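Only one protein chain is missing; all other protein chains are in place.
Chain nomenclature is as follows: A, B and C, assigned in order of appearance, with residue numbering initiated at 1 for each chain independently.
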Amino acid sequence: MDKQVKNVRLSDDRFFKIRREEVLPQWETGRQIEDLDECVAAAKELSEGKNYARRFMEARDKGVQLLTPQFGRTLTEYMIEGLTHVETEGGLAPDGMWIIFSDSYTRKLDFAKAAAGIERSRREGMSMLNGWPIVNFGVEEARRIRRASQVPMTLNSTDEDGRLSSEIALAAGWNGANTRSLQECISHCRDIPLEEEIRINQYESRLAAIYTERGVPICTHNCCNCTGYDTPGYRAFVVVSQSLLGAEQGIKYMFLEHGLNMSLIQDVALIKTSERLCREYCARFGYGDVDFFTGGYPYLGAWPPRLEEAHAMIAWNAAIAILAGCTTAILKSEDEAFATPTKEGMAGSVRLARHLQKVAWGQTLPDCEELRTEEAMIELEVRTLMEKCLDAGDGDMAVGLCLGVEAGWIDTMFSPWRHNKGRVLVMRDAQGAVRYWDPGDVPLPREVKEYHLEKLAGRAKKEGRELDFQMVTADLQFASILPGT
Amino acid sequence: MDKQVKNVRLSDDRFFKIRREEVLPQWETGRQIEDLDECVAAAKELSEGKNYARRFMEARDKGVQLLTPQFGRTLTEYMIEGLTHVETEGGLAPDGMWIIFSDSYTRKLDFAKAAAGIERSRREGMSMLNGWPIVNFGVEEARRIRRASQVPMTLNSTDEDGRLSSEIALAAGWNGANTRSLQECISHCRDIPLEEEIRINQYESRLAAIYTERGVPICTHNCCNCTGYDTPGYRAFVVVSQSLLGAEQGIKYMFLEHGLNMSLIQDVALIKTSERLCREYCARFGYGDVDFFTGGYPYLGAWPPRLEEAHAMIAWNAAIAILAGCTTAILKSEDEAFATPTKEGMAGSVRLARHLQKVAWGQTLPDCEELRTEEAMIELEVRTLMEKCLDAGDGDMAVGLCLGVEAGWIDTMFSPWRHNKGRVLVMRDAQGAVRYWDPGDVPLPREVKEYHLEKLAGRAKKEGRELDFQMVTADLQFASILPGT
Amino acid sequence: MSKRQANRSVVIGTIGADAHMIGGWVLEKAFRAAGFTVAFLGAVVPQQEFINAAIEIDADAILVSSMYGMGVLDCEGLRQKCIEAGLDDIILYAGGTVAAPLEIEKNWPEVERRFEELGFDRVFPNTCTAEGAVAALKADLGIVD
Partner (left out) sequence: MSKRQANRSVVIGTIGADAHMIGGWVLEKAFRAAGFTVAFLGAVVPQQEFINAAIEIDADAILVSSMYGMGVLDCEGLRQKCIEAGLDDIILYAGGTVAAPLEIEKNWPEVERRFEELGFDRVFPNTCTAEGAVAALKADLGIVD
């Protein structure tokens, strides 16, 4: 228990020292936002009527479900053109909001490569990066984009260190940041120790809280996309554990972004359970005033390379978000299998999902036995892991998390992160729910373990063969392979 | 109770007399099928491995949900080209079947006009009729089409009198016919008395039974598309009442084709309740060996005139059929708002729905309180109407039906049929379920009536205004109007 | 366009073997609300019935709905029959989904050409609202409220 990191709020002193010495110097555009008061004032003005957290609250009060498309291209012109297109042609405004992708060089703080990508994009007349390099362009360009869009915006610059990106985004009146730690390591990292990632993110969370305290409510994304192929128990645990880290830093609005496995009942159970447990654990640790919003993030596995199949995916993922009663449904597009989304593709998704919302009339999946069982299983798993962490960390979630990963009782499959043991084996059951075939060192309660195995036995029976490794592999591409190929 | 018609099986004598004197002479191609033995033999051979009823049973046993696209163009070449395209490019085969549309002149027995339409189509090089004129083309062309397709086929030639069409279709190895009566009058007729329609359909039902008895199982469609804007209670009543008429003629396989209102829980309740009550009433009247299959017929109201919105409709309707556990999902296409479906449009629908089935993994809506309530309400309404009919008809469903329509206690909105009183007023509630605003003379049990009104009060409250007639009108086009127009 | 004194009266119905009547029903409500006398004939209406009704209510216009795709065929000869019945200057509108082949339906100028040839004054796609229909007829009748 010799962890450096603790789940403790950063002092202002510490925060501003890090800001000055570590964050703003990461790239030359950091200088533009040295004056935090100016940034907050500008953010307030720029996001007036387009505040992310407020829009969520408003939508929830009115019983409206929002839509959140995603977009990111190298050049600012492409961005403005794209956002405008989707907002008008796709009908995103007013009941929508944006997730803007930065590119992956930016996310790895390789701003020199990002600069080369900008250059290259200009030369080729095409977007050669997989997102908008917010740091290279700096705050004024980000503000230009903010002005061009009619709806709230948040930045997805998820990776080890999103601090400078988030600084610029918040200063530009985009009102989202990230409550990340385990999620990022699992999704995008290779070497970084979890302790360091938590330390980095404490800064970002604190930053969001400072804006909020100064009158610009920031809603952070607390997300469990992970590897795209995780059990709902693991996903929910990631979200709940992160909620404590974020809340400690003073975050008041958290968007729980749930990676969907496309298993209707299990996904709905994930969404409900994780929100409930976030509230419960936050309350238990004295963060009683955090508000949560929920979203479904479309399937993070291989997508099909054809329009109609992609539309089926868009529709089914949106249907799950609708039936789960999410505050918003995040959208992928028909381009998913091919390349970064085009404005036409995203506009099409918005139309499709909007119409689906209309014809579904806000119906949600009613409470029922099956849902309760799934919720109970997820809850048991999360509670076991949470308590084990808190125990190991002597009440400190940050410490517990680090120890759990180190020991391998916090574990998932398919992460590029070398600190993740990757001993679990995951597979779908006969109804498409994601189950542990082998829980590795995860301390699953016996009941949960048996339930998963029983469900998998159902698949073996249905398919008339033993479970085998081929099934694991085939599951990875079940949604992408077109019939007859 | 001076009704001519009774729910009694046609004798062979009577059947063959009608065949000879009334049905085959309707058009010259009737002569080609005079020899019923030859027809049955040919049908048997032609539908070998492609039998409609058997395919349903097989699919149910294997837990596979089928897909049923619909298609109909004027010329045989267009038909063969279209079916082949959808079966291969769309991937319909092997887990699919066809509903083939005849054109509306054929349905009204106006074969001269159909002939002119064929001529005109040849001249213009386009399909100028809204379906394939099966009677004009006759049995050999129908057999050519049968040979060209790899999957089971049924004919939709719904209107007053489909006898000659069905004779030709069955003789060609298409193995579907219709159990129709009230459904047809409500959907497509203007003047015909219900008695006469029942008499006509007794023939068609008996014909299907004769084929079945002679070794070519025929599965009839018992359908409740009605006006496309009917309460589920009415729809289920139509299906249940018709099941008794069909079963009396000896039909052993019935496909319950449920027009969907796109209200998930209510639609699932409709499908479950109507199948359950069909079984119950048939058993009660001694038709214990009738087997039922279920299908969802996509929304029969105005569709949106744009691809993505149409895809949302296709997906949501298919999702309802999936979640209801239907034996098959019938498909409309992206062309719905514009014109008769193209082969490309239908192939696209098949792809979309097939992929949806794949990612939904056969999950169905679990039993739950809300579903039970909807089912109970539908059941109460159907039982009340059924018992009232049986009472009025002295145990004879055919007589009771006629009396009920005459008196107006069997009633729906928007029928072109002048014998339908049209006193009921129907509207959607806050969750999109279809409710009686005014049940007219329908003897709704008080509980049901109050439930509907209470649900509508929920809408008034949600929208913050009194219920009014404008809502009725707006509901008619709720799914077709694109945002911003 | 109209040479006669407008009478604020229309005949509405769905022509031929066509059983669709919801569109006509919506139109009826809208025209009544706009102060028109309406003869609403429902669906499956033969040409002659339109003419009889038009004579009976001295109609300014006949609004022919055709949804099932064979409007191009069913509307043939209506203008001639009108003329024969002395309704020389009656306004003829068609609307709905008037052509079965998508090739025609998505080529609106071609639809217009065909209906002009058939002697119709206007033809409307099914995206036309009832209010739009009322406005068009008022304009053609020179009615300004």
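Rule of thumb we're sticking to: a contact is a pair of C-beta atoms (placed from the backbone, for glycine too) under 8 Å apart; a residue touches a chain by one contact, two chains touch by 3 or more.
Since the structure is predicted, the reported quantities are computational estimates derived from the model, not experimental observations.
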item: Visible chains in contact with the missing one; value: A
item: Residue of A:116, A:307, A:425 or A:460 touching the missing chain in the full complex; value: A:116
item: Contact with the hidden chain (one of A:156, A:187 or A:249); value: A:187
item: Omitted-chain contact residue, chosen from A:325, A:362, A:416 or A:458; value: A:416
item: Sole residue of A:136, A:183 or A:340 that reaches the chain not shown, by the stated touch rule; value: A:340
item: Which residue of A:76, A:130 or A:175 touches the chain not shown here; value: A:130
item: Sites on chain A contacted by the missing partner chain, in the whole complex; value: 103-105, 107-108, 110, 113, 116-117, 120, 126-130, 159, 187-190, 227-229, 301-302, 305, 335, 337-340, 342, 345, 414-416, 418, 469, 473, 476-477, 485
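In this text, only the chains that are shown with their structure count from here on.
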item: Chain at maximum distance from chain C, centres defined as averaged CA atoms; value: A
item: Distance from chain C to chain A - Cα centre to Cα centre, in angstrom; value: 55
item: Whole-Å separation of chain centres (CA-atom averages), chain A against chain B; value: 45
